[in-house]
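Report on one structure; see the data block that follows.
The other protein chains are all here in position, but one chain of the complex has been omitted.
Labels run A and B following the written order; every chain starts at residue 1.
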Amino acid sequence: MCLAIPGRLQSIDDGDAMLRSGIVDFSGIRKQVCLAYVPEARVGDYVLVHVGFAIGRLDEAEARRVFELLDRLGELGELESPPPTGAAP
Amino acid sequence: MKYLDEYRDAAGVERLLAAIRARARRPWTLMEICGGQTHTLVRSGLDRMLPEAITLVHGPGCPVCVTPLEQIDRAIAIARRPGVILASFGDMLRVPGSGTDLLAEKARGADVRMVYSPLDAVRLARRHPDREVVFFAVGFETTAPANAMAVREAARLALPNFSILCSHVRVPPAMEALLSTPGNRVQAFLAAGHVCTVMGWHEYPEIARRHHVPIVVTGFEPLDLLQGVLLAVAQLEEGRAEVENAYARSVRFEGNGPAQAVIAEVFEVCDRRWRGVGEIPASGWRLKPAYAAYDAERRYAVGGVTARESPLCIAGEVLTGRRRPRECPAFGRECTPERPLGAPMVSSEGACAAYFRYGRIA
Partner (left out) sequence: MSARPLPDPAALACPLPIADYPHVLLAHGGGGRLSQQLIEGLFGPAFANPALDERHDGAVLALEGGRLAVTTDAFVVSPRFFPGGDIGSLAVHGTVNDLAMCGATPLALTVSFVLEEGLEMAELERIVRSMAGAARAAGVPIVAGDTKVVDRGKGDGVFVTTTGLGRVPAGVDVAPRRARPGDRVLVSGGIAQHGVAILSVREGLEFDGGIVSDSAPLHGLVASLLAGAGPPHVHVLRDPTRGGVASALGEIAQAARVGIRIDEAAIPIAEPVRAACEILGLDPLYVANEGRCLAIVASEAADAALAALRAHPQGAGAAAIGEVVSAHPGALVMRSRVGGERLVDLLTGEPLPRIC
């Protein structure tokens, strides 16, 4: 729920793993963000930031899905059934 | 801004709208859970661009809206105590309690401070060892990891002057309660993408199956929302009732493991009263006994608070989609953003405020 904005992880601070933090860049705005919940994130990754915490990493391949859908819609013209985009467990 | 602007493309919006128009042969009622989604829909005018056949009902997805009146009254009582700094997210400052709100109390001299992150409240406590810092910890599952970390950090530092007033709520029990309400009109859900970023979507298949209702995990930008609507409508037209993840760039089935672990360490499930809706079993989180020292409710003994809801406010019916804001007799008259009777009029994306601010064009 709620306001979470994607930004690019610019740098990671040294220090305690649980309070691991770093600088996230949002189109020129830099903010210190807690990275405890994205231990896999590396510099250059995009993370989703909510109240000063990165709550997830953005998946580039999945991000393109809706545009693939749009392309298919453009080709189809008259839509029959939209291809499923739900990810299976 | 990458991962934001591309999802606001006008041409893409048109294409998805056309697809929805082509697909929707019968009238359907959908609910989007999250207040942030309502915000985008109404602010961009998208809700009025959908075909007549689709009715979008704004669900109880605003932690501000559903925070029980008693909790706000408690926050105000605590803020009034000398020596206390009451730290809060911006959203909560204007939500009316029984008689007043935190911003009005600030005008009267209470030390009420707005913070962006719960960790800022912890920092306040460290910087002012002579003051008591109480953080008003509201939110759905999206905010729980941050609030939990703040408590964990305070415990690690053994801060004697930090506590939280907790009012956490959980979405799946609310969906269940809604679907079980007689007179429920909602036929499909657009689930909250950021709640699911934290918690995953493994709790939804059971709900979809039991109530035969499609659930599409949906994001917050115009293309995301329209994709969610399209997939939900397709399911409804075909008689399917499955869970689909249309926000896979951020949401995985199992969600965020480390975040869930810290939530489980600090919080435990409890019953919660939702403002305007009533008590929903197992729909809240409270601090575990191990962290009782950080519970402001215990520390300040502000029990015995009798909350007085306005008899005119139909927040409960609006929040569950049974009535639309415009159908409320008080909308725009006794109840306006400057003089709200209930939280859906105050929160920036509460259903009533959204209509008041954005929708009032004939």
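Of note:
Definition applied: a contact is a pair of C-beta atoms (placed from the backbone, for glycine too) under 8 Å apart; a residue touches a chain by one contact, two chains touch by 3 or more.
What you see is a predicted model; the values in this text were computed from it and never measured.
Among the displayed chains, contact with the absent chain in the complete complex occurs for A, B.
In the complete assembly, the contact with the undisplayed chain comes from B:Gly90, out of B:Gly90, B:Pro129 or B:Pro160. One of B:Met1, B:Leu179 or B:Cys270 touches the chain omitted from the figure, and that residue is B:Met1.
Remark: the omitted chain is touched by one listed residue; of B:Ile20, B:Val42, B:Leu165 or B:Val186 this is B:Val42. If you put the missing chain back, the residues of chain B touching it would be 1, 4, 8-10, 13-14, 34-36, 42-49, 62-64, 87, 89-91, 93-94, 103-104, 106-108, 113-116, 120, 124, 139, 143, 222, 331-334, 336-339, 347-349, 356-362. One chain of the complex is left out; on chain A, the residues touching it are 1-3, 5, 26-31, 49-51.
Throughout what follows, only the chains that are shown with their structure count from here on.
As a whole-number value, the distance joining the C-alpha centres of chain A and chain B reads 21 Å.
By the touch criterion given at the top, residues 1-6, 8, 18-19, 26-27, 34, 36-39, 46, 48, 50-53, 55-56, 58-60, 62-63, 65-67, 69-70, 73-74, 78-79, 81-82, 84-89 of chain A touch chain B in their complex.
For chain B in complex with chain A, the residues that touch the partner chain are 1-4, 6-7, 12, 15-16, 18-19, 22-23, 33-36, 61-63, 89, 116-120, 139-143, 145-146, 149, 152-153, 171, 192, 194-195, 197-198, 202, 216, 223-224, 227, 230-231, 234, 238, 242-246, 248-254, 256, 258-259, 262.
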